[in-house]
Every structure is written in structure tokens, then in C-alpha cells.
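For reference, the structure is listed below as C-alpha cells.
With one protein chain held back, the other chains of the complex are shown just where they sit.
A, B and C are the chain letters, set down in written order, and residue numbers restart from 1 in every chain.
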Amino acid sequence: MELPFVVVTILFCLGIYTIITQKNLIKIVLGFTIVESSLILIFVLVSYQPGGTAPILDKAYHLVVDPIPQALALTSIVIGGSVTAVMLALVIKIQKRYRTLNVDKLRKLKG
Amino acid sequence: MVKKLYKLGLVVSLGMFLFVLFSDIHNLDRTSKNYLSEHYISEGVQETGAINLVTSVLYDYRAFDTLGEATVLLTAATILAFLVPVTKADMLGTTFTIIVYQATKYLIPFIAVLGVYVIMFGHLSPGGGFVGGVVMALIPILLSLTYGIDFSEYKLTPNTKKVVEDIGAIGFILLGLLAVLTGNNFLANGQAGFPLGNAGELISAGLIPYLNVMIGIKVGAGLAIIFNSLMKEQ
Amino acid sequence: MDMIVTLLMIFLLVTAFFMVFTKQTANAVIAFPIFGSILVVLFVIFQAPSVAMAEAVITAGLATGFFVITFNKTKDSRKE
Partner (left out) sequence: MIDFLPILRQIVVYVFFLTGSYFLLSTAVGMIRFPDLYTRLHASAKCLMAGGISILMGCIVLEGIGFVSLKLIILLLFLLITNPIANHVIACLDHSNTMTPNPISKNRS
């Protein structure tokens, strides 16, 4: 079980690298969603135990995974969807104002 | 070139720090007693009456957080309604044939049945208010994607959606205040003496199904407003 | 089951790197729901069905619609 934590680390760093270096505004928003997905994945990985069942107790059970991080992950997903919608609306407004999606040209037009 | 290497070095150092942090999380002592989770797992079904433990955490033990989460959705819908001008624009160049128009009519009852099922069985099976609300919000989205935004706003006007969203928000708070009248905490369920019923039936678990319905109404109307606002921008 | 988890993790990384380093924005937008769908399968394997349903409906379904609408509205400055 060493591999999933390495994958989470690589996904987080990839998202941060996208936010820093990419020029297109839509790809920057994609970077935000990658970071958010990696954090949800680590919530689920912390709650998992080998041999456990899902937290729905309609039958006899032996070992149950932790329900608290799953509730937090559910909260995080819904908030992430609405935040993505607000960011994309701002992207459309920027494109209507300055007629470009490139970050460098945006910076030049301002000064 | 030097700037790019600088950024790459920053990200790599951040990755090394995160790797140490995550390996610490991985090596946590899992055999030690975790009292909160143990209490939720062993006593949760008797105290709340809901089989799905995630729902019992989300709507009973931690219901105040759910109220805050609904407030974030309301804020997002309000910001998008501010940003949008009054013009009405379609998606660029979308004219469909009659097959699509006719088949959309047969598609809507499936979506409505699925949404009501997911909302009503939220305390017995995976799902709940948020997922069911998003599925119900697909109906106005489908109308505004196929028939155009004029028809969608003729069938369901924005004032109607706003009123439905307000009914969801106010109903959640009133259901919470119902527990205060009996002399208990805000949004208390089991301690306030509501009948819990037999665990596993449809009408059980006290206030949780009604809270699910309110959250479903609120999320569905809010996401429909957000989608229509994003489409109307020209 | 361990092998399936390893394979899905490798697919997840490949999809994420393709989504970031491709040239055209349309490919990145179309690769986004594939990323979400692989995450849904991983959540079901790790015993979290509620989180899997929310991820499938919101991230892979509705957020993709938001991205496609933004991609359609910003048509005239797509070449840069």
C-alpha cells in the first residue's frame, strides 16, 4: 500500500506546476480541479482499512471503515463544483473584456 | 529558461515535503483506539435510526456544517446572478433535428424517477440530498440545452426557481428550530424525542428524510440557476 | 485486487499528464471526464460508495458541462 500515497503526491505537485507555469486560463482552472481531486483521494485513503466493509450497516459486519473522512470528502466535492462554476464565469468575463485568454498578454494590456 | 528551472525546483521541493508528510500519515498507529469513530460505528444506528453512517454523520451529528455548505452554494448562485447581463444567448450554432426534440420528452420521466428515488432512500442506501438534487437539476438543464433558453425560462421562470430555493433554505432552518421548541439543541434529532421507528424502513430516522428533501430542493434549484446564468452570458 | 489498483493508478497518472501537457485545449477538456471516471472506480474499490456517487454526478457530469460551455463561449481567442 505504498503506491497510492506516491500517486497523491505526484498529482498534487502536477496541479501546482500547472497553476504556476501554464499560459491558458482554462488549463489553470483544470489545475485547481486536479489539486482538489488529489485531496479527496487522500481523504478516502486515510479512511480505508484492509478487509473492511462500506459504512452501510444493513447486515452483520466485522470491520467497518471510518465514516468521518468520507463525510468531509462529500462536503469538499460539492463546494468544489460551485467554486469551479464561479471561476469559469470569471474566465468568460475576462475574455469578453480583453479579447484574449493568454496570461502574459493580459498583463501587457493592463500596463 | 532559468525561470522555468526555478519554478520546477520549487515544485520538486514542495513534493519532497509532501512526501514526508504523507508517509507520516501512512505510518499512523491504526491499532490505537479512535474513540469518536468507535462511538459512531457502534452506537450510530441506535441513536439516529439511519443505516447509512455517512448520512447520519452529515445530517445528525454534524448538521450545522451542512447548513454552512448550503450557504456556500447560495453565495455562488448569487455571485453568478450578479455577473450576468440581461442578454439572452444560445450555445453557438446548435440546431437539432426533430429526433432529439421528440426523444427528450421520453427522457425526462426517467430522470425524475431516479432523482426522487435517490433523495427518498438517502438514509438507507448511498446517495442523499446532494446527489439527488443534482440529478433533479438535470431536467431544466436538458430543456435549456435542447429547446433553447427562451423555452426553458418560459416553462420555469427564474423567479420560480428563486422561490423554490428559498423554500429549501427556510425549511431547513425551521426543521432545526422544531427541536428548539422541545427544549433541546438546534437540529437535535434523537435526543429531542422524535420517533425513530424501526431501522431499515422507509419512514424512520426521525427528521433525517425531511432534511434530505429540503437539501435536495435547495441544491437542485441552485445548480439550475448557476447553469442558466453561465449559459446566458454573451 | 492489488494489481487492479496499481493499473488504475497508472491510468490516472497518464490521464492527468495528458490533460496538462497537450497542446490543444479541446483535448484537455475532453480528457477531464475520463479522469473523473477512473476516480469513481477507485472510490468504489476503497469502500466509499457515497463519495463515488457524488464524484460521478458532480465532477464527471456537471463540471464537464461548465467547461464545455466556457470553451464554447471563448471561441474567438482559442488559437493562442
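One rule holds in what follows: contacts are C-beta pairs under 8 Å (C-beta built on N, C-alpha and C of every residue); 3 or more make two chains touch, one makes a residue touch a chain.
Computed from a predicted structure; not experimentally measured.
Although it is not drawn here, the omitted chain touches the following shown chains in the complete assembly: B. Only one of B:Leu28, B:Ile99, B:Leu181 or B:Ile203 touches the chain withheld from this view, namely B:Ile99. Touch with the chain omitted from the figure is made, among B:Leu67, B:Ala81 or B:Leu107, by B:Leu107. Contact residues of chain B toward the unshown chain are 93-97, 99-100, 103, 106-107, 110.
Note that only the chains that are shown with their structure count from here on.
More contacting C-beta pairs link the chains of A-B than the other of the two pairs A-B and B-C. Centre-to-centre, using mean CA coordinates, chain A is 10 Å away from chain C. Centroids of chain A and chain B (each the mean of its C-alpha atoms) stand 17 Å apart.
Residues of chain A found to touch two or more other chains are 10, 17, 54, 56, 70, 74, 78, 85, 88, 92. Across the assembly, chain B contributes residues 52, 54, 126, 130, 230, 233 that each touch 2 or more other chains.
Residue ranges of chain A in contact with chain C, taken from their complex: 3-4, 7, 10-11, 14, 17-18, 22-24, 26-27, 29-31, 33-34, 37, 40-41, 44-45, 47-48, 52-54, 56, 65, 70, 73-74, 77-78, 80-81, 84-85, 88, 91-92, 95, 99-102, 105.
Interface residues of chain A facing chain B in the complex, by the touch rule stated above, are 1-2, 5-6, 8-10, 12-13, 16-17, 20-21, 42, 46, 49, 54-58, 64, 66-68, 70-71, 74-75, 78-79, 82-83, 85-86, 88-90, 92-93, 96. The touching residues of chain C, when paired with chain B in their complex, are 49-50, 52-54, 57-58, 61-62, 65-66, 69-70, 72-73, 75.
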